[in-house]
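The complex appears here without one of its protein chains, the remainder shown in place.
Chains here go by letter, A and B, matching the order in which they are written, and residues are numbered from 1 within each.
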Amino acid sequence: MNIIVCIKQVPNTTDVRIDPVTNTLIREGVESVINPFDAYAIEEGVRLKERFGGKVTVITMGPPQAETALREAISLGVDEAVLLSDRKFAGSDTWATSYTLSAAIRKIGAFDLIICGKQASDGDTAQVGPGISAHLDIPQVTYVKKIEDISANAARVERMTEEGYDIVETPLPCLLTVVKEINTPRLPSIKGMMRAKSAKPVKWTACDIEADAGSMGLDGSPTRVIKIFTPAPRKGGEILKGGTEYVSKELVELLKDIVIH
Amino acid sequence: MPASITIFLDKCAGCGLCVGACPFGAIHMAGEKAVIDMAKCTLCGACVEPCDFKAIELKKDAGAVKDLSEYKDVWVFIEQKKGVIQSVSFELLGEGRKLADKLGVKLCAVILGSEMESRIAELAERGADKIYIIDHPALKSYQDDPYTQILVKLAEEFSPEIMLCGATTIGRSLVSRVAVKIKAGLTADCTGLDIDPEKRLLLQTRPAFGGNIMATIITPNHRPQMATVRHKVMKEALTDKSNKAEVIRKSYPEDIMKSRTRLIDVVEEIEATVNLAEADVVVSGGRGLGGPEGFGMIRELAKALNGAVGASRAAVDANWIPYSNQVGQTGKTVCPKLYIACGISGQIQHLIGMQSSQVIVAVNKDPDAPIFKVATYGIIGDIFQVVPALIKEFSRALRRS
Partner (left out) sequence: MDYLLTEQQVMIRDLAAKIADEKIKPVAAHYDETEEFAWPIMKILADSDLFGVYIPEQYGGLGGGIMDMCLVTEELSRACAGIALGFAGTGLGAIPILLYGSEEQKKRFLPDIAKGKRLAAFCITEAEAGSDAGSIKTSAKKQGNSYILNGTKQWITNAGEAEVYTVIAITDKAKGARGASAFIVEKETKGMDFGKKEKKLGIRASATREVIFTDCEVPAENLISKEGMGFIIALKTFDNSRPGVAAQAVGIAQGALDHALEYARTRVQFGQPISSFQAVQHMLADMGTQIEAARALTYAAARMIDSGAKSAAKESAMAKVFASDTAMKVAVDAVQILGGYGYMREYPVEKYMRDAKITQIYEGTNQIQRNIIAANMIKESIKK
């Protein structure tokens, strides 16, 4: 089974702080990590490979530093890694990002499965996974929480919904986006870390993937950010003081407009 | 000529506004002038607008200028499950009405399903001027392929100016594919929408970095302007029984209805009796509950308030409650009217999932717990005393009303 996992390097949200004076994101000292949802995608890919053989290729689009995310993926059991890095990709929105990734996947060639995390923790769009499947015109199942059964040409999966889950059958090749519940990602192994150290991720530019200039980067992106601002930080409110019964009554009184219709 | 960004040094006054505006820390001041570090710049354009001196220019390959005037109307994709229209769709009709009025165009509802005729009146009452309805047994439940193909066909035939959809699991899966197919701009999970009347642009505001920053996004040269909108942020359209709508019934050949994926079963989980994402009230428990038993009183309080039960990651990881109840970065994002956090310390990952709730109540024995920094009302105390007291008081108050 040949599996492609798409990942993104994101700033670690636990480190993200707002400068109280300038009211902007402080990016110094913020560690870059693999998007938490993508860790589940990597783990699922590696588990499928361990069961069925084949290989897992991880792919990311980003600045040259994103190579660290690829190496980390290799330490977790991924076989091959591809870095898409080019100034021409800068300014990509989800349309152009999914286009670029799909162009690279075409170049990689035959695959049975593409796995993505459900969304990235910095942008939170959940649009790139479905975008890739649309560009490649393959079926997709999003928010997968379990692969019940999988064979060479079909899979039966559980797709998380607001109320519970759907059981969906899909032919392969297809694209899955996965949620946290699907697995518990392993930690790297020492041998994996040593392999990662010496591994040489493949680096492709716009030219290598024969991408259409009008479909990538800022030029390929229909949307445009016009303003970025920091929402007024939520202020800690009132601490209710007094005995348990007293504060309970007080709270009910304060909330009665919301709770009682 | 690829896209580029330039600072005109003759115009740059060295005010430094752009430095603060850059979310990527790519701009610094060098000798009274702003300099962009191209290794960090993502060409996002966030610095262009804040510059009072018009010293920054973001240039893109113009390509052929498209005539956008043929695109009209505001569309709302109506999400139905088992034939029931989801409340997020009514919220979108409410918001869509305002946008349509500002643009002077029609508000249209688009509904796909099976035996949906009976829903037409409901959509008209909620303010739709026009209803596109595609009724077919194959559309009974959501499936990516036929829904995508039909929405693409409709958009190509009728050229909407704006298309809105709920930022639900269905909505996010569906319109992401549609946007790719018709090369439209799509902005995810918006919490604010407005119109620039002059340019007829949809101003889409959404949180990023887990709500730490907000971004306003436009789609200048592509139509429709598509957005998914977060649940519970907009107000539902009011009902007006007198409102009538034009109904357009479309049918498509069978191959359009075909789905490569097949829905085998729909499973509803017991814990999700009150849908976490839909609930007006969410009562959540965390590590402080000490064990799965602790959720007994959380459920009881939620039940008293007709709310849903949420949980912190710590409680889910300890297997006290299923993952579907997890609120936070790796779980669900909720924004109810009232969020009650019991025994949750308030790690940043949890706050990301609930900090846009209208009112937050925190109960925790640790006065230094970070949750109190975002709580509207805080109670410092033992949850095993406070929560039962709250159950009693709320139940009494609700009985009286």
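Everything that follows uses one rule, which is that a residue touches a chain if its C-beta (ideal position, glycine included) is under 8 Å from a C-beta of that chain, and two chains touch if they have at least 3 such contacts.
These numbers come from a predicted model, not from an experiment.
Note on the undisplayed chain: of the listed residues A:M193, A:A213, A:I239 or A:L254, the one touching it is A:M193. Summarising the interface, chain A meets the missing chain with residues 186-194.
In this text, only the chains that are shown with their structure count from here on.
Centroids built from CA atoms put chain B at 18 Å from chain A. Of all residues in chain B, only 2-3, 19-25, 38-46, 48-50, 58, 60-61, 63, 81, 141, 144-145, 148, 168-170, 172-174, 176-181, 183-189, 203, 207-222, 260-269, 272, 275-278, 280-281, 305, 323-324, 326, 329-331, 337-338, 347-349, 352, 355, 358-361, 367, 372-381, 385-386, 389-390, 392-394, 397-398, 401 touch chain A in the complex they form. Interface residues of chain A, counted against chain B in their complex, comprise 11, 13-14, 16, 18, 22-25, 27-28, 36-37, 63, 87-88, 90-91, 93-95, 98-99, 121-131, 133-135, 139-143, 145, 156, 158-171, 174, 179-181, 213-214, 217-219, 221-231, 234, 236-240, 244-245, 247-249, 251-252, 254-256, 258-261.
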